[in-house]
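Pasting a structure below so you can have a look.
Here the complex is missing one protein chain, while the rest keep their positions.
Every chain is named by a letter (A, B and C) in the order it is written, and numbering of its residues begins at 1.
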Amino acid sequence: MERLTLFEMQQEVDKHISQFKEGYFPPMSLIVRLTEELGELAREVNHRYGEKKKKAGEADGSIAEEIGDVLYCLTCLANSLHIDLEETHRSVMHKFYTRDANRWTRKED
Amino acid sequence: MERLTLFEMQQEVDKHISQFKEGYFPPMSLIVRLTEELGELAREVNHRYGEKKKKAGEADGSIAEEIGDVLYCLTCLANSLHIDLEETHRSVMHKFYTRDANRWTRKED
Amino acid sequence: MERLTLFEMQQEVDKHISQFKEGYFPPMSLIVRLTEELGELAREVNHRYGEKKKKAGEADGSIAEEIGDVLYCLTCLANSLHIDLEETHRSVMHKFYTRDANRWTRKED
Partner (left out) sequence: MERLTLFEMQQEVDKHISQFKEGYFPPMSLIVRLTEELGELAREVNHRYGEKKKKAGEADGSIAEEIGDVLYCLTCLANSLHIDLEETHRSVMHKFYTRDANRWTRKED
C-alpha cells in the first residue's frame, strides 16, 4: 500500500480548503478551533481511560476521529503559515536526540 | 527529496520512545501534555498575530517548533493506542467531502 | 442582595462533591476535565464571535453556562489542593499592579 507523506497530507487539506471563499481561518481563530477539538479529544479519552464515564445512553465517540480533527486543524495552521510539518517533525526529533538525550531512563541503564 | 510518510513519522517517534523505560505516558497524561503544548503554541501565535505582544527583552519563540511539539504529542497518543494517523486523516477528509460538503461557500457559487 | 464570596463558592462545591464516593478526581484528571470544558467554551465563543458559525439546526449554546463549567472545574482543582481562590486572585492582582504595571498603555498617557 502506497503510504501518504506529510507533504501530501498538507496538499490534500490545502486542496479541500481552496474550494471555498472562506479559505483558512486566521491563526488566532485556528488556535480557538484547536482548543475546541482538543477538548473533544480530552472528553473521549476521559470516557475511556479516566474517571468521567459516559452518561447512560450517551453515544460512543471515537478517539481516532478526534485525533484526526486535531491533526486537521494543526495542518490548517501549518498550511496557512507556510510551515512544512515534516520539517517541524525533524527539528523536534533533533531536539530530543540532542538537548533531551538524557531526559529519560535508557533501557540498558 | 524523498518525503516522509505519516507511517514513517509514527515509527520514528516509536523508535525514540522505545529506548526509554518510561515508555509512553498513559492516555490521560498525554492529554495533559497536549494541553501544555497547545498552550505554548497559543502563546506564540498570540505574540505574532494577537493583541498580547511579547514583553521587552523576551526571547523570540517559534510557531513552527511549537506546532512540532503538538504534532509529536499527538503522535505519541496515536502510537500508544495503535491508531494510524493516515487513516484518521482519510476519515476526516471523507467527512468533509460528504457530511460537510455544503458547510462553506464554494468559489464558483 | 447578599453576594456570594469566593470562599462560600468553594464551600458549596465541596459540599456537593462530598456527597459522593468518587470525591474529587485526581489533579491530572481535573486538567483533562478543564481541557474538555475550555473546548466547549471555545466552541460557543467561536460560534458567536468567530468565523465558525453553527450548523443549520444546531441548538444554541450558552457562553455563560460554559464559563460556569470552567469555573466549577477550576474550583474543584483548587478545593482538592486546598488552594484559596481569593488568595490566588489577590496575588495575581498584586503581580499586575507591580511587575506588569507598565505592560499596557495608560489612558492618561
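In the analysis below, a residue touches a chain if its C-beta (ideal position, glycine included) is under 8 Å from a C-beta of that chain, and two chains touch if they have at least 3 such contacts.
Everything numeric in this text was worked out from a predicted model, so none of it was measured.
The chain not shown here touches chain A at positions 28-29, 31-32, 34-35, 55, 103. Summarising the interface, chain B meets the missing chain with residues 22, 25-26, 29, 32-33, 35-40, 42-43, 45-46, 50-52.
For chain C, the residues touching the chain absent from view are 3-9, 12-13, 16, 18-22, 26-28, 30-31, 34-35, 38, 41-42, 45-46, 48-50, 63-65, 67-72, 74, 77-78, 81, 83, 85-93, 96-97, 104-107, 109.
The rule we apply is simple: only the chains that are shown with their structure count from here on.
Each chain gets one centre point, the mean of its Cα atoms, and the points for chain A and chain C are 25 Å apart. Averaging C-alpha coordinates per chain places the centre of chain A 3 Å away from that of chain B. Under the contact definition stated at the top, the residues of chain A that touch 2 or more other chains are 22, 26, 35, 38, 42, 45-46, 50.
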